[in-house]
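A protein chain is absent from this complex, but the other protein chains hold their places.
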Amino acid sequence: MAFLRVSWRRHLPLGLLALFLVVFLTGCSPEGYPQSTLSPKGDFAELVDAVFMKTVWWATVIFILVEGALLYAVFKFRGKPDDPEPKQVHGSTVVEIIWTVIPAAVLAFVAVPTVQTIFRTAEIPAESPDGQQPLKVEVIGHQWWWEFRYPELGIITANELHVPVGRTVDLRMKTVDVLHSFWTPQFAGKRDVFPNRETRLWFTAQESGSYPGACAEFCGLQHGKMLFLVVASAPAEFDAWVAQRMQDSVTVAPTPVADSTAAEALPTTLAVDPLVAEGEKLFTAKACAGCHSLKAVGGPAVMVGPNLGGIGSRQMIAAGWMKNTDENLKHWIQNPQEVKEGVLMRGYTLSDAEAEALVAFLRTKQ
Amino acid sequence: MTTTTATLDQHGHEADHAAHHTSLPIDNRKLAIWVFIGSECMFFATLISTFLVYAGQSLKGPFPKDIFEVPLVTAGTAVLLFSSFFVVMALDGAQKGDRKKLLTWLSLTVMCGVFFAGMQVYEFYHFYHLGLGYTTNLFSASFYTLTGFHGAHVVLGTLWLGTLLKDAIKGRIPPKKSLNLEMAALYWHFVDVVWIIIFPVVYLMQLRS
Partner (left out) sequence: MATTVLEPTRTASLARRSVIVDWLTTVDHKKIGIMYGAWAFIFFIIGGIEALIIRTQLARPEATLVSPDFYNQLFTMHGTTMIFLAVMPLSAMFFNFFVPLLIGARDVAFPRLNAMSLWVFVLGGLFLNASFLFGTAPNGGWFGYAPLSGRQYSPGPHMDFWVLGLQILGIASLAAGVNFFTTILNMRARGMTLMRMPMFVWTTLITQVLVLLSFPVITVALILLMADRLFGSGFFVTAMGGDPMLWQHLFWVFGHPEVYILILPAFGIISEILPVFSRKPLFGYSAMVFSSAFIAFLGFGVWSHHMFSTGMGPLADSFFSLATMLIAIPTGVKIFNWIGTIWGGSLQFKTPLYFALGFIAMFIMGGLSGVMHAVAPADLQQTDTYFVVAHFHYVLFGGSILALTAGAYYWWPKMFGKMLSERLGKLHFWTTMIGFNLTFFPMHFAGLLGMPRRVYTYPSGLGFDVYNMMATVGAFFLAGSILVFIWNVIVTWRSGERAPADPWNGATLEWTIPSPPPMWNFTDEPVVAGKDPVWTLKREAGTRTLPEPVAGDGRGIHMPGPSWWPLVVSIGILSFFVGFMFDKPWAFPFGPVTIVGFLLTTFGTFKWAYEAPDAHATNH
């Protein structure tokens, strides 16, 4: 940025152009910029990117011409105090018409693709590129986390949206409290969520990977920590994820094991680490179960807290804020208000041993 | 500086401003009232829009059809309409220096204002006892807000006209000061016109909702 300090006026236009180019080149490489709007990984974002880039190039041309003219005039028409009065020009109708018409024409070049893109992005495709029906997902905003429901699969999950590569996702969105905005820059633009009406958005992921997203409408105290991940995976992997959710939900019957004979009949449960068993007990005893369901499928329809089915295998916790390590998870359940002041999960007195047991238990929920 | 102010001030009270030049053939104060009315149009347009956006959106009653008393409001509307005519007559009296005419019609105008405000107080009281509190539903909140602000304008206008009536009785509105009344009259016409919109939009059009 040295040019900004030295002789700003002379180098600005070229410098800006160079900076623009640099950012586009770097922005196009997803490494280091996983939330970039400039490296689309889905069709919706690609459409947006195309019209945006068109606008940027026009803007760059106009920028160079107009700032160039300004700079030229500034250097060319320097005067001294005792110079004679310059020619008194009051205007020129011809020139003024020209510089009204030309920008209007340039705008037309921007306006046409804009309207085309508006209509193309507004229409939710009836069929995915892979020939299937789009996958329906209900997105529900909460202060300050995201709930995702797959009505066709019966799955409820939170803060980590799993989508198959190549299949269009049809998002139907609302909120249970204040406005939020669902934004996953590499796949699509933002869409606000409202408490009293459903908004729609769609995209088709083109490459597998984990893509961060964020709430983009100010929603109160922890707006800054209302993040999420979109995990795009090959269809087979996605199916495996779905199957895992189903299986998990069946084996985690909430009823505690009552008698030893029944327990013996289930050797898998018996083989469980005592720490995990302790954690499972604590999950109910410490009232975790009051707000959180462990069943991604077939659990209660409405829960106050995020669904924890598969929490053990999620990449992030606390709505995308921390990596899901044992240490972080322990810290989070022991000190939620320290990590994220104001969340509904108040502090519970959990000894280190209890917290570790809970972590061990939650870790089993793959 | 203060001394200068004081000196100039003495001139100020006695000086004759009649010669003061205005760029447009309209007195500053009259122009200002027109500008103010223009701004007020946006105020009421927004309130009326809000009422219309929420018309029929209330989740529970009472609804307009349950409680509106059209005959009463029609009477109020008529009174307000007439008062606009009365104030024109009063202004004519003021401009011609016809003291009797001025006092007669201005008193009638003020009485109309008082009647209308009274009608509205009665109406609100009546509605309240039928279970329509301010926060009962969207209809009640938007209705009371809109008509309440209109009512406040009526009260303000009545106070203004009443003050002028007091001045007129004391003989303080000679023809060359008739502008004082003209401004109040302009404002009064505006308040009247707003009601002419509110009456059909809020009352007549909502009778079935």
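For this structure, a couple of remarks:
So that you can tell them apart, the chains are marked A and B in the order they are listed, and the count of residues begins at 1 in each.
Note that in this section a residue touches a chain if its C-beta (ideal position, glycine included) is under 8 Å from a C-beta of that chain, and two chains touch if they have at least 3 such contacts.
Keep in mind that this is a model prediction, so the values were computed, not measured.
Touching the chain that is not shown, out of A:Pro129, A:Pro151, A:Gly224 or A:Gly347: A:Gly224 (per the contact rule at the top).
With the whole complex as reference, residues 1-2, 4-5, 8-9, 11-13, 15-18, 20-24, 26-29, 31-32, 35-36, 38-40, 42-43, 46-47, 50, 53-54, 57-59, 134-135, 137-138, 141-142, 145, 163, 176-177 of chain B touch the missing chain. The chain not displayed touches chain A at residues 1, 4-5, 8-9, 12, 16, 19, 23, 27, 32-38, 45, 47-48, 51-52, 55-56, 59, 62-63, 66-67, 69-70, 73-74, 77-81, 83-92, 95-96, 99-100, 103-104, 107, 110-111, 114-115, 117-119, 121-123, 143, 177-179, 181, 183, 185, 188-192, 194-196, 199-201, 212, 214-225, 227, 320-321, 341-342.
One rule holds in what follows: only the chains that are shown with their structure count from here on.
Chain A and chain B have Cα centroids separated by 53 Å.
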